[in-house]
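Single-structure report; data block below.
The other protein chains are all here in position, but one chain of the complex has been omitted.
When the chains are written out, they are named A, B and C in that same order, and each has its own residue count from 1.
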Amino acid sequence: MFTVRVQPEDFDLAAEQRKLCAGRTDIGAVVTFTGLCRDERGTLAALELEHYPGMAEEEMARVLNEAKARWPLDGAVLVHRHGLIRPGENIVLVVTASRHRKAAFCAAEFLMDYLKSCAPFWKKEHLKDGTTGAWVEAKDTDDKALEKWSGDFGT
Amino acid sequence: MFTVRVQPEDFDLAAEQRKLCAGRTDIGAVVTFTGLCRDERGTLAALELEHYPGMAEEEMARVLNEAKARWPLDGAVLVHRHGLIRPGENIVLVVTASRHRKAAFCAAEFLMDYLKSCAPFWKKEHLKDGTTGAWVEAKDTDDKALEKWSGDFGT
Amino acid sequence: MSLKLVYFAWVRERIGKPEEHVELPPSVVTIGDLIAWLTMRGEEYAYAFENAPLIRAAIDKAHVKHDAPIAGAREIAFFPPMTGG
Partner (left out) sequence: MSLKLVYFAWVRERIGKPEEHVELPPSVVTIGDLIAWLTMRGEEYAYAFENAPLIRAAIDKAHVKHDAPIAGAREIAFFPPMTGG
């Protein structure tokens, strides 16, 4: 089972993993990644996540197909939320299932690196003092994270 | 919060992740790894997991401390089951929480590689025809997986 | 050539609208040409595209570079580098 979703509501990590594994005895490893809204400075009321409807789903499906071509995956789920998300809440979920742990780990990390740099989502800060803060800036390290997938990769 | 447990009963992935993140807004990434009992040939009734009580917990705590020294972790959980485990059931859980996704991914993969090769657990097959099968043999690839952690590592 | 343009994040905020329909002269062949053409339309566009190389573009919901031809496009999007995940 391979699924991609963009939604305003929260997701259920355990339910997604259960659905992937239901009735199967050939899956040996499941890796999940949950990205959460952080507030290190204590000034953030919420992040507003804007997205490009249609393209967001298409890009997520594209990177998922890329991961399927690279590793022997038995299932995967990508869920990305949009709208207002408060500190401590979930933003993004990646679940990968495979016979082998190495494939599940590599695919999950690959999917996150690509989601960060290719999926059309943008974060804007809403501050506790009622003002609207800045748009979160893209990080160089996110582009650099892609480089390691351009040559050899683990299997 | 850093926790290590060896137990016969199943674990609750979502509950472990919730406990790690409860009341915190500084965690940006949580990675989980679930290792499951596989039955590719369709002949397995169950795996029997034997362990060395005391040493199993000590080794798990030792590799967890090693991971804490290498990456900026905000929390981690290691749970390993023992006893009879049927195909499709959970065997092992690793949860890592960090500010940054790279640290959470690296630490989770490191912990699994070390658990496989250093934690005193052994698997024996019980077959559907009522006979006792072989002890599962250790894999070369598990020892090789350790090599990549001996030099430089991601942060 | 008639085209739908869509804008996101601070590109949208600077231009002041989420989308619009435009009629393009035949001289506009690539994404880069389109950015140059938009920049001439007013201050809000000049502000949005002031650092043009930074701006990402998509044709019909697929990423493209600035030298991509726009012939046949139905919808072109402009947005800042993405910050999802």
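In this section, a contact is a pair of C-beta atoms (placed from the backbone, for glycine too) under 8 Å apart; a residue touches a chain by one contact, two chains touch by 3 or more.
This one's a predicted model, so the numbers in the text were calculated from it and none came from an experiment.
Asker: Which visible chains touch the chain that is not shown?
Answerer: Among the chains that are shown, those touched by the missing chain are B.
Asker: Among B:Leu20, B:Val95 or B:Met112, which one is in touch with the chain left out?
Answerer: Checking the options B:Leu20, B:Val95 or B:Met112, the one contacting the hidden chain is B:Met112.
Asker: Looking at the full complex, which residue from B:Asp10, B:Glu40 or B:Glu58 touches the chain that isn't shown here?
Answerer: Only one of B:Asp10, B:Glu40 or B:Glu58 touches the chain omitted from view, namely B:Glu58.
Asker: Of B:Val4, B:Val92 or B:Ala108, which sits in contact with the chain we cannot see?
Answerer: Per the contact definition at the top, the residue touching the missing chain is B:Val92.
Asker: On subunit B, what residues meet the omitted chain?
Answerer: Considering the whole complex, subunit B reaches the absent chain at 35, 49-52, 54-56, 58-59, 80, 91-92, 112, 115-124, 135-138, 142.
The rule we apply is simple: only the chains that are shown with their structure count from here on.
Asker: Looking at C-alpha means, what's the farthest chain from subunit C?
Answerer: Measuring from the centre of subunit C, the most distant chain centre belongs to B.
Asker: Between subunit A and subunit B, what is the separation of their C-alpha centroids in Å?
Answerer: About 22 Å, centre to centre.
Asker: Find the geometric centre of each of subunit A and subunit C from their Cα atoms only, then give the gap between the two centres in Å, rounded to an integer.
Answerer: 26
Asker: Where in subunit A do residues touch at least two different other chains?
Answerer: Correct list: 35, 112.
Asker: Note the residues in subunit C that touch 2 or more other chains, in rising order.
Answerer: If we look for residues of subunit C contacting two or more partner chains, we find 85.
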